[in-house]
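One protein chain omitted, others in place.
Chains here go by letter, A and B, matching the order in which they are written, and residues are numbered from 1 within each.
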Amino acid sequence: MVWDVLNVIGTIAFAISGAIIAIEVKYDIIGTYALGLITAFAGGAVRNLLIGIPITVLWQQTELFIIAIITIAIVFLFPEKVVHRLKELNLFDAIGLSSFAVQGAMYAHSVDLPIIAIMFSAAITGAGGGIIRDVLAQQKPLVFQKEVYLLWAMLAGFIIGMGWATESYQFYTLFVLILILRVMSYQFGWCLPTRTSKSLQGN
Amino acid sequence: MVWDVLNVIGTIAFAISGAIIAIEVKYDIIGTYALGLITAFAGGAVRNLLIGIPITVLWQQTELFIIAIITIAIVFLFPEKVVHRLKELNLFDAIGLSSFAVQGAMYAHSVDLPIIAIMFSAAITGAGGGIIRDVLAQQKPLVFQKEVYLLWAMLAGFIIGMGWATESYQFYTLFVLILILRVMSYQFGWCLPTRTSKSLQGN
Partner (left out) sequence: MVWDVLNVIGTIAFAISGAIIAIEVKYDIIGTYALGLITAFAGGAVRNLLIGIPITVLWQQTELFIIAIITIAIVFLFPEKVVHRLKELNLFDAIGLSSFAVQGAMYAHSVDLPIIAIMFSAAITGAGGGIIRDVLAQQKPLVFQKEVYLLWAMLAGFIIGMGWATESYQFYTLFVLILILRVMSYQFGWCLPTRTSKSLQGN
């Protein structure tokens, strides 16, 4: 159940996030649909591919496809100011990240993978869709830069992999925690160390 | 038979289209070959992956590989003006789109997939190679923007999925129809709605 709820939340959030970026880089309505759907479904597809689950289970999620299609239609009809504001907030990307990270970790944990694979599953489920979205919108992937991002997904994987979350309310709490950490990361500009320096910037 | 003919046409057209873009972004002869081959074969490979057909059937298309390799050599020898003119026309991309869309739809229809999957198969077979081509040439994928593109591929999928085309001549007619629609789209600048607006352009 928790798994399904998080799946729906993540799908809606990433469909919105993909559609907003598509609008921003001036893709048309079909491009907006393509990017919204890819952002929502590619993370799980890549995870399935790398973990060895048939990638075709993708097609058994008819309800999720319908939800995503309706969501993107609504985004397309949002007043301009709303789109602009949503973009600044980065909120939907954060919701997608946290819900999919928790869900991806639960998934890997349920098939008895080792903790490293659970952390990886959390990271790729949470961030894979966004990486492909950014590549297709010709932008540097958000997850590799600026504010703390992948680390929170891996934290979710670590907590679930250690068996510290087993009840529904714990998974939801973890989802909210990861979401808050991610939102605080970009609101307060929390950054991980980078090695960039003046002499390299010219390249 | 129709399937094979469309496959040959699409392979030649996309090999040309990939090679032309590679030349345009100054890739060398090996880069031109790589991009031509990827454009010609990646759409079908991704479709196989997502539909659950072994991706290795790729290697059973020796004739198509030879055809593509010869095609790219010819493009490399084209007089400069011809390359320049071909690029403006976008014609080979359009031929690849329509032939592969019809072929991908026929393929999915022959294995009894539902209509949504047939439309998807038409879209990914027709557009997947071009998307990967554009990403590797560091350009915004053509299919997401400007003139109507993916919609025509999905239209082919819809018509075949509904069972409205079953005879050889109907498939060829559909191929020509999609091609004309795509060419008219960019010649006359037919656009789908976009949501871009002044206040977003600064981002």
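Remarks
Here, a contact is a pair of C-beta atoms (placed from the backbone, for glycine too) under 8 Å apart; a residue touches a chain by one contact, two chains touch by 3 or more.
Since the structure is predicted, the reported quantities are computational estimates derived from the model, not experimental observations.
For the chain missing from the display, the contacting residue among A:62, A:139, A:173 or A:187 is A:139, taking the whole complex into account. Across the entire complex, the residue among B:59, B:169 or B:188 in touch with the chain not shown is B:59. Note that of B:5, B:67 or B:135, the residue touching the chain absent from this view is B:135.
One chain of the complex is left out; on chain B, the residues touching it are 22-32, 34-35, 45, 49, 54-56, 58-59, 65, 76, 80-81, 83-84, 87, 135-138. Along chain A, the points of touch with the absent chain fall at residues 49-52, 116-117, 131, 135, 138-141, 143-146, 148-151, 191-197, 199-200, 203.
As a working rule, only the chains that are shown with their structure count from here on.
Between the CA-based centres of chain A and chain B the separation comes to 29 Å, rounded to the whole angstrom.
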